[in-house]
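Removed from the display is one protein chain of the complex; every other protein chain stays in position.
Chain lettering (A, B and C) follows the sequence in which the chains are written, and residue indices restart at 1 in each chain.
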Amino acid sequence: MIEELRQKARELLEKGEVDLVIGYGEGSDPTRTMPVFIRRPEDCDRLVWNKYCYNNLTSYLTWPELKTAGKPAVVCKGCDAKAVVVLCKESQINREDVVVIGMSCEGVGEPLLGKCEFCDVRTPKNCDIVIGPEIEPLSKEKQYEDVEQLEGKDAADRWEFWRDQFSRCIKCYACRQACPLCYCTQCIVERNQPQWVPTSSHPKGNFAWNIMRAMHLAGRCIGCGECERVCPSNIPLMLANKKLAQVVKEQFGYESGYDIDEPLPMASFMPEDSDELFK
Amino acid sequence: MADNDWKPKIIAFVCNWCTYAGADLAGTSRLKYDVNVRVIKLPCTGRIDPLFIIKAFEQGADGVLVSGCHPGDCHYTSGNYHARRRWIVFSQLLRFFGIPEDRVQFSWVSAAEGAKWADLVNEVVGKVRELGPFTAYHEIESAEAIS
Amino acid sequence: MRLEEVIDEAPGIRTLKLAFQDEAAGENFSFKAGQFGLYSVFGEGECTFCIASPPTRKGYIECSFQEVGRVTNALRQLEVGDTLGFRGPYGNWFPLDEMKGKNIIFVGMGIGLAPVRCVIWNCLDLRADFSDITIIVGSRNVDLLPYKPELKQWEEMSDVNLVKTVDPGGETPDWDGKVGFVPTVVEQLAPSPDNAVVIICGPPIGIKFTLVSLEKLGFSPDQVYTTLENKMKCGLGKCGRCNVGNVYVCKDGPVFTAAQIRALPQEF
Partner (left out) sequence: MAEFKLNRDKLGELVKALKGEGYRVVAPVEQERTFVFEEVDDPGEIRLDVLRTKRSIKGWFFPRVEPTLSYEFDGQSVTCKSDLPESPPKTVIIGCRPCDAASLPMLDKLFDWDYRDEYWFKRREATTVISVACDAPDSYCFCTSVGGAPDGTAGADLVMKKTSSGDYLLEPATEKGTAIVEAAKSALDPATGNEEILVGEVPQRFDLGAVKPWLDDNFDHEYWKEISYKCLSCGVCAFVCPTCHCFDIQDESTLERGVRLKSWDSCCLPIFTRHGSGHNPRSTRDTRYRQRVMHKFTYYVDKFGVTACVGCGRCSAACPIDMNICTVVAGAAKLAETST
């Protein structure tokens, strides 16, 4: 697969179809990879593909620095490619302005990351080029098991669980920076009139930050899990994201990252949406 | 503060066109309702950011009430429809994080429903009074965080 | 400190006169022209401004600010009698002792006139110590020109040469000053570099181009002083925010000569 990837990337650059290829390169350790930006066909041999290709490289697509870099091609796993769908829907990129190279993927990490156990996009969708064999999707039946497990506890326990988790947050914002869908030029925590979210990483500030981060991803999160992976405190951020994905699916029948034409759930409505909550 | 001195603090975020008018009607109709609610008027429920609720708790609220026009009656046509989706999701998130459901109440109160407003406030205040002060949230005060 | 007086200078620009609540502290307080302080609105935070009143006038200090962010907004809400926090004075100062007997050219652009104003009054209060005094003030438009009553005062002084200018398009029908960008006006005015020093402050871009003009006129970078307004938090050389190259602007600055600035990485 690596050779095929390099070959394709080389072709794209040689033909001038793209100006740069964003892919994975060799990391500082055999169990890591590092994003590489390749501009010359002869550098395409730096591209690698292995089970340590964690990063969701689509998060680079919305960067201001990239606006002047020409047309990019981006190497994506199936999960990552979902972000392209959302970015297009939210008018952050034009689909035709990026070439998506999808990689068939049997999961990343050693042991496999949690998200890979319920992956239905092992053969990536919505890509311009797919490299690698067709791989059967896995069942998503049990994907919310961890969410349900926490829900089984009573409110006070859940509160305690999250309070302890969030108290470890150091507000480094790696979750935000790594997220392909956190592309706001000015994040809500950087707005200080009024200061909506306390900037300090004390438990109260952390709670406000994490609840807002999750809420802003409602109906948008594509489940790539980068936020959780990059968190230096190992806070289970995906639990909250998954909970919201579950709510959105149950209530509005929407799953993020699949259909480029379906309206965004949090920017649309149906008159017959549930009124159960309201007195 | 001794427990028997405690009065619940309820913040109500209401829309200008329906619920605020409804609350007004409750007043002009001389309906009596609990005084522990502080009303904040906004143009529309669509304007109410989930952050408002968080901020209210941060600043010491024990309960929050959000209310606007009935679906279909929005002054801006669809503001409350959007708000409805937002609250459906947000209430689930709050629940997931262990914030008691009775501390946050969402409702629709029209300009004609002064009595409903009074009842609603009484009910919310009653429930929050039962729950007691929201110390769980207030105690995660800006404590020193070490490493 | 207690807010004594509020003066609206221009749209969005305000001067606050502050008195010490503790009189003894007020009497012991001294500073030098060019130093700054951290003013705090309790509940909102701290903000860094130079002290805009001259050290020759005791018992109070003034600061001028443009409303841009959280704290300046809160400062604007304050009413006479309110309490403010003040830390300072911090940083270095303009070496007025070395400037004695020299011609002094002041250049203040927009709100950048505030730190320059402090030095102007300081020099005017000690007028005999200095030779010719030229003041060049510029702003985007007439409305935004701060310290209008003082400009009038300076204009009327026989021993001060005041030049006012506004950017092209910013003039009004009854504007009696020049029209043109400050660097251009400086070049037209062509002050002699002999026995002269320049004290300049304004937006980074304005300073940059004025320095070029001054160089053309034969000023050496050692003759030109400016004050850098970096984002600062602690004022004590610790928090690292104002760090540019190997200096902490809050300790090693804010006053630098053009020569020193040139040696720094261009990150301000």
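We take it that a residue touches a chain if its C-beta (ideal position, glycine included) is under 8 Å from a C-beta of that chain, and two chains touch if they have at least 3 such contacts.
All values reported here derive from a predicted model rather than from experimental measurement.
Within the complete assembly, A:Ala174 is the residue of A:Ala174, A:Ile188 or A:Leu277 that touches the hidden chain. Interface note: of C:Lys100, C:Lys178 or C:Lys251, the residue touching the hidden chain in the full complex is C:Lys251. For the options C:Pro11, C:Gly59, C:Pro168 or C:Pro204, the residue in contact with the chain missing from this view is C:Pro204. In the full complex, chain A makes contact with the omitted chain through residues 27-29, 32-37, 55, 59-60, 65, 165, 168, 170-174, 176-178, 190, 195, 198-202, 205, 226, 229-230, 232-235. Contact between chain C and the absent chain runs through residues 40-46, 66, 68-69, 72, 79, 81-83, 85, 203-204, 229-231, 233-234, 236-241, 243-246, 248, 251, 265, 267-268.
Going forward, only the chains that are shown with their structure count from here on.
With centres taken as mean Cα positions, chain B sits 33 Å from chain A.
Residue positions of chain B touching 2 or more other chains: none. Shared interface positions of chain A, i.e. residues touching 2 or more other chains, are not present.
On chain C, the positions that touch chain A within their shared complex are 69-70, 73. Those residues of chain B lying in contact with chain A across their complex are 50-51, 54-55, 58, 71-72, 78, 81-82, 84-101, 105-108, 120, 123, 136-137, 140-145.
By the touch criterion given at the top, residues 147, 150-151, 155-163, 167, 188, 196-198, 200-205, 207-208, 211-212, 214-215, 218-219, 240, 243-244, 247-248, 251-252, 265-271, 273-275, 277-279 of chain A touch chain B in their complex.
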